[in-house]
Structure formats: C-alpha cells, structure tokens
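Quick one: this structure, given as structure tokens, is what I'll be asking you about.
Removed: one protein chain of the complex. Kept in place: all other protein chains.
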Amino acid sequence: MSKRTFSIGGVHPHDSKISRDCAIQALPIAPTVYISVAQHIGAPSVPVVAVGDKVKVGQVVAEPGGFVSAYIHSSVSGTVKSIAPRADLAGRMSTHIEIAVEGDEWLESIDRSDTLVTEIPEDGKAIIEKIRQGGIVGLGGATFPTHVKLSPPPGSKCERVIINGCECEPYLTSDFRTLLEKGEQVVVGAAILRKVMGNVPCTIAIEENKPEAIAHIREVIARLGFEGIEVMVMKMMYPQGGEKQLIDAVMHRQVGSGALPISVGAVVQNVATALAVYDAVQKNKPIIDNSVTVTGECFPRQANLLVRVGTPLQYIIDYLGGIPADAAKVISGGPMMGRAVANLQAATVKGTGALLFLTEKQTRRAPETSCIRCGKCADACPMGLEPFLLNKLSKAQDWDACEQNAAQDCIECGCCLYSCPAHIPLLDNIRVGKGAALNAIRARAAAAKAAAEAAKK
Amino acid sequence: MVNIIIWTIAVVTVLGLVLALVLYLVAQRFKVEEDPRIDEVEKVMPGANCGGCGFAGCRAFAEAAVKAPNLDNNYCPVGGNDVMAKVASILGYEVQAKAPQVAVVRCNGTCEARPKVNEYDGYASCYVKSLLYTGDTGCSFGCLGCGDCVNACQFGALSMDPATGLPVVDESKCTACGACVKACPKKIIELRPKGPRGMREFVSCVNKDKGPVAKKACANACIGCGICAKTCTHDAITVEGNIAYIDPAKCKLCRECEAMCPTGAIHGVGFPKPLDKDAVKERIKIRQQKAKEAANV
Partner (left out) sequence: MSKLIVSPSPHIHSKDSTRSLMRDVVIALIPAVICSVVFYGWQELLVLGVSVASCVLLEWAITKYMLKQPSTIGDLSAVITGILLALNVPYTTPWWVIVIGAVVAIGVAKMTFGGLGQNIWNPALVGRVFLLVSFPTYMTTWSAPKGLFGADAVTGATPLGAIQEGLMSGASVEELTSAYNYRDLLFANLGGSAGEVCALALLAGFVYLCCRKVIKPWITLSIFATVALTSLIFWGIDPSRFTDPVFNLLTGGLVLGACFMATDYVTSPMSLWGGVVFGVGIGFLTMMIRYFGSYPEGVSFAILLMNSVVPLLNMWFKQKKFGRK
C-alpha cells in the first residue's frame, strides 16, 4: 500500500530528528514553579487557591472560567506564594500562581504505579467528565480543551478517531519517544477515545521516518488485543500533523472553511493527549507534566525531558548546561510553527512540547527582494491559497479582498515563507489579513444573530 | 486617390457624429440626480482623502455633510476651522470653531534610555510585531519603532529619528487627521490641542507598569510617583494606573511638573526659552514653605 499524505501543497524540510535516541527522563523539580491560568484556548481559568495555601501534586488550583476552558492542577507540592501577573514567553502579562516547592507529595487518589490498566470504564459520560477533571487539552499545539472536542454538537456524528503521531515538525521527538516508551498507554488512551466517540474505528497515524514506533505500536495493538485500532504509515510531509491535513490524508475528506473536523466525522487527538487521557481516566492523574524535546544542532545535550507544568524555561536550560554561545534563537515548539522566546523566565505550560535552539545562520531571515512570481508559495500552501496575493492584499489593508481570497483559511503553517526564494515575509502579513477577515466574519455572524433575535421579538 | 481621401473623411465624420449622438443619449438616459451642493462642498475640501474625518474620503464627507441636520458630527481635521466655515456657509449651518490639534508621540524611550533586550527579525511593521510579542525592549507599552505611523501619514509629517528610534512629528505638516493614532498598535500617539502659540505640556510615556518595573525597562518612563500631580496648582494632572496624564484644557503651562518630574517623562514643547529647572524648583519650594507656614498659622 502506498503511503498516504494530504492532497494539496506541503513542503519537505530536513527532519533533523537529532534527539530521537534520547530516552525521556524526568527533570528534577524546580524550586519554584509558576502555573499560568491561561494555558489553553478559551476563557482563562479562575484560581481557587489563596496565597499561603498548601497544595499537593494534582490538586486543583484553578477552575474553568467557562465552557471552553480547563481545570488547572498543581504540578508540585508546596506553598502558594503569590497569584500575580507574570510575563509569558512573549512578554505578555497573565496571571500565574507561584508555588514554592516543598517535597513531592501527591494526592492519594492518583495511582502512581506502573501497572497498565487496560479495562476501560463503561460509561462514556463518566469518561468525559474524568477527562474534564483532568484538565486535558490538546497537546499537539493548539491546547483546545479535549472534553469540548469529545462532546460533538447535536446532529454531528463521529466516524473515526485519528491519533496524530505524525510529528511532522523537524527536530521534535517527544511524541516519537512517547510512542516508543509509553506505547501501551497511548494505545489504551486511543481505545478510550474511540469508545467515548461510540466505538468508532481509530487510526494511529505515524510518519514513515519513525519505523521503530510504527513496529512497536503494531506489536502493542496485537499484544493487547484491541480491536478497531490500526496504524497508518504516512509519507513524510509537512504539515501533515495539521488537523485538516491529517483528516484529508487518512480519510480523504476535506473539512470546509470555518468548519470543525466533526463535520466530516473525524476527531483528531495528539499522541501526548492520548497518553494524558489514559493517565486521567485509568490513573486519576491530571496533566501535571509533559514531555519536552530540548534540541538543536548547536545544543550539546539533546534531551527528551518530562517537565512539570510551570517550570521556568531558564531552569530547564540551566539543567542541561545553559544556552550555547552560538545559539541565536530559542523556540518553544518546532521550527515551523513554534514561538520564538523573548523571555526565558517564562514558565512552561501544558502545551510546551519543545525547546529548540537555532544558530543565527540557521534562522536569520535573508533580506526581502522582489516577488518573481514563481508560484512556489502557492504550490507549497496546504490550503490551496495564494500567499503572494494575500500578502499584497494584506499590506494594502484590503480586508474584503483578503476574505474573498480565503485569508481566514490560513493555518499559519509557514510553508509559504519557508519556500519563498525572495524571502518575502508572506506569513507575517497574511496573519494580519487573516485576523481582519476572521473579525469581519465574526462581526457579521454576531450582527446576524442580533438581527434574528430582534426579529423574534 | 482623391476619392479615397474624400470617402475616408466622410466616413470618419459621420461615424464621429453618430457616436457623439449615442454618447449624448446615453448620458441623458443614465443621468444621476445629485444635490449640487455636494460638488460645492467637495470643492472647498482639502482633497487629501485621508479619512481623518471618519469618512472614506472628501466626497463621502461632502455627501454626509449635505445630508446631516447639522455639522456637529462632521468635522474636517485637515482643513480645520477655515474649511469648516466655508462648508457651513455653503450649507447654511453654524459651526463651532475647534482648537487646532497636533499629533503627540507619548513615548520617550530612546535607544539609550530603553535598551533592547532582544532582536526583532520579522516584517518591519509595528502591527505584525505587536501580534507576536511585547517588543524588543523591556517596556511592553512603548514605541515599537517600525514606523507604522510614518507609513500611515499621508502628509509626510512623521519621520523616524534614527538617533532615538522614535517617530518625530513635523508640526508644520501635521494636519491632525488621526491616521497615525489609528495605525499605532500601542496607542502611543494622541491628538492634543496645539496650545497657545504652539506651547504645550504632556506626559511622554504610556507605561502602566509599577514604578520600579517601568524604571527598570526605561530610564525615561513615567513611574506614576505622583509628584507632578502634587506640584500642579491647576488640578490639571491625574495619575491613574501608574501613569500621569495632563489635561490640556486645564494646563496653564507653568512647567512646574516638568521641572519636578524625576525621570524627565514630562515634556514641554514650543516654549521660547529652555526650562530652568533649578529656578522653577526654587519657586515651588518657596511657595510650598509659605503654604506650610500659612497652614501652621
């Protein structure tokens, strides 16, 4: 069978998985952690602890601030020192709960043993509630609350659960290591997810550059005897891990503009999320830590670390020997979609998947020259957009035209800017047009809603 | 040969006449009836189509002004009172004279005062930069220095000063259209009254951080200490959210706040003489002593 991939565009950067052989090891707990209350998409959570409170590992420190929001748990045991604004990695202020660490005392309800629990609870509702209580959000990067994704709106039906193990971003290896070392748990997590969605088939999609993981997961599925779960080998292509692209690759269905994956019957969850689901449902363990790849050619100590949520980035870097002299950029996440770190004092959040160090030569942008209309950006765009055109429209602030040319469909994968031979900052500008187009669409929807309500009265 | 020439001339002439007739008939058929005053108003407008009035251009302004019951919500900041007086006379409305305004940059975080803590390497646009993060200096409120305001200005009144990295307003060219105010993602630029003979006082900072944080990021920051508000005898200064603001309507241009400001965040513009800080401080000291004595008595 030929390996599958999505149908439009895509680029093929060198995969640079130099940390692939580093086993996941636990990072010693930092003396102080800073847990942000805004580490997911949606409303920020509301702190439920006060300064001076003693907290244990796994204890809820903030409750959801709305339907699309999540529980946040203490990742350490200790005393709450402050609840105050603190700068995130981009320097923006948000409320953080500062906890001074004392020992490592866990809530008794959490099962810390290594025993694999394969029996899945019967009640789907109860499972979703456990996932909600566990504060689980999509760990593939978007950090969308998982329980919301697992509660499809009435009228839509899930036909397939896809576990995203593509890890198509160069450098990142934490999902790969998770598949190798916690394969059993991931498979059980996948089984839980497919059960919740109504015993639908489940596909674990893994790119061809991870043959060990493919073999291991196939072996685990056979050993544990789970039915309805299959491994699908994907061709190496970025951005395969994008939700819409992955659904296109696996199911040959395209999610419409502005629509949710469930509209074509798909639910996509990341490998790390599947593991978190297992932990929450089978072990009562909320998200308190996540694996972070620390890598880069200039970084001497490649590592895949299990990091407690709220650990300052500087602490992780210092543990591995500090920033190398020739590192010019620190990125939280992969090189294509990750965010450049402006503030090393910032703390990790649930969605932090990697710390990548790039040298000036690797990352410095070349000066912009004129567009030669080569069309490489349009060829690379996985959404079939015309980045060169959107760039111009966006710079001209022609928001209507941006919307007509589907700027709002942009997934910000970076393929256009990556492939542009003239080094035009396409995506920088398209983001602006995308934001404006989305605002216009939302404003229209709100106006239509208001008009409909007014008509009712 | 002659025949050909005659025929050519004849055909071209007839063709021209027929087409002219067609054009005339079409123009008559599709004529749009418009209030002739719109044209008249448009004629007296500056014609910059800058959008400073809130309409798409001068024509749109003229249309709106003709339709409006009065001119309270229609004001051309570029043309100012002269143009508005003309518009009012065409339309037979009253118009109230407004004090002329000018764009004021409320950031004085120069390169020396506000050192860079990282290096920005994206598209040189303040808006793009502001979407990404809080900026390449420690101050998350200050000027981002990419010149969106300069690009927005249609009158060439703004330019970046390479020495400070901050925009400079050329008052002779600024029409107070407000395009820069809209363009600045940090809301640093404010339209303020030009003041008597161009003299005005303002706080050149918008940093809302607490004093020590602001001071650490920028030596010229307003630290919200409130000395200016205490000094001011005209009740013109308010300190809210760690930032002082001078109400131009109340300010009497005594420059005492400027002299007392510990960080130099308060700027005076257009004064004939440079500020003699020591003299003013002395004056304030004497006055305060007198007040104290009066209170004791």
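Labels A and B are assigned to the chains in the order they are written; within every chain, residues are numbered from 1.
The rule we apply is simple: contacts are C-beta pairs under 8 Å (C-beta built on N, C-alpha and C of every residue); 3 or more make two chains touch, one makes a residue touch a chain.
Values in this document were obtained by computation on a predicted structure and should not be read as measured data.
Screening A:Leu116, A:Ala142 or A:Cys371 against the full complex identifies A:Cys371 as the residue touching the chain left out. Only one of A:Asp53, A:Glu159, A:Glu181 or A:Asp409 touches the chain withheld from this view, namely A:Asp409.
Of the options A:Gly124, A:Pro170, A:Pro201 or A:Gly228, the residue whose C-beta touches the omitted chain is A:Pro170. Only one of A:Met337, A:Leu355 or A:Ala436 touches the chain withheld from this view, namely A:Met337.
Residues of subunit A that touch the chain left out of view are 8, 11, 13, 170, 244, 248, 254-257, 259, 323, 325, 327-331, 335-342, 344, 356, 358, 360, 362-366, 369-376, 378, 381-386, 406, 409, 412, 414, 417-419, 421-423, 425, 427-428, 431.
In the full complex, subunit B touches the hidden chain at residues 116-123, 128, 131-133, 136.
Here is the rule we use: only the chains that are shown with their structure count from here on.
Taking each chain's centre as the mean of its C-alpha atoms, subunit A lies 42 Å from subunit B. The residues of subunit B lying in touch with subunit A in their complex are 117-118, 121-123, 125, 127-128, 131-136, 140.
Residue ranges on subunit A touching subunit B, taken from their complex, read 87, 90-93, 340, 342, 363-365, 425, 428-429, 431-432, 435.
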